[in-house]
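Removed: one protein chain of the complex. Kept in place: all other protein chains.
Presenting subunit A:
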């Protein structure tokens, strides 16, 4: 039963997330935090933070880790399979069919129509995380960390790895 749930929890974000792995992050949160309650919001943040600090695709890292936590190595395999297989199979097995409809306006509309909703889901998550930080450590630390990380990542173009390591260090010293 657990493995079936792991499969569903990652299959649904996998087939609904248009716009690559990052688009499926809020959909994964919806399943693993809200529906199955495998992780608290804070634990989900930890997984997401570490996932962002490591290289490679984000959706499979999250599926692998959360699958592992719930069902060991087989759980990790099921989570990753559910994330990757459906759309990859479509691409490999039905390439001719997919190719035929690639320029169809209806198919183009599919990803176009989903994007604003993904934006809303990501925005709601960002809000939740700001709110959580605000109530946890107060507005001064939150504003400082958010402002500094935004400037470093988006303006100075520092790699997110260093920004995340920096914030971990800041937390270990000032927020302990």
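Heads up, the rule we're going with is that a residue touches a chain if its C-beta (ideal position, glycine included) is under 8 Å from a C-beta of that chain, and two chains touch if they have at least 3 such contacts; residues count from 1.
Here, contacts and distances are computed from a predicted model.
Note on the omitted subunit: UniProt lists it as "Chromate transporter", one of the names in "Phenylacetate-CoA oxygenase subunit PaaJ", "Fe-S oxidoreductase", "Chromate transporter" or "TonB-dependent receptor".
Where subunit A meets the missing chain, the touching residues are 12, 14-27, 30, 42, 45-52, 54-61, 64-65, 68, 76, 80, 83-84, 86-88, 90-92, 95-126, 129-130, 132-133, 136-137, 141-142, 145-146, 149-150, 153-154, 159-161, 163-164, 167-176.
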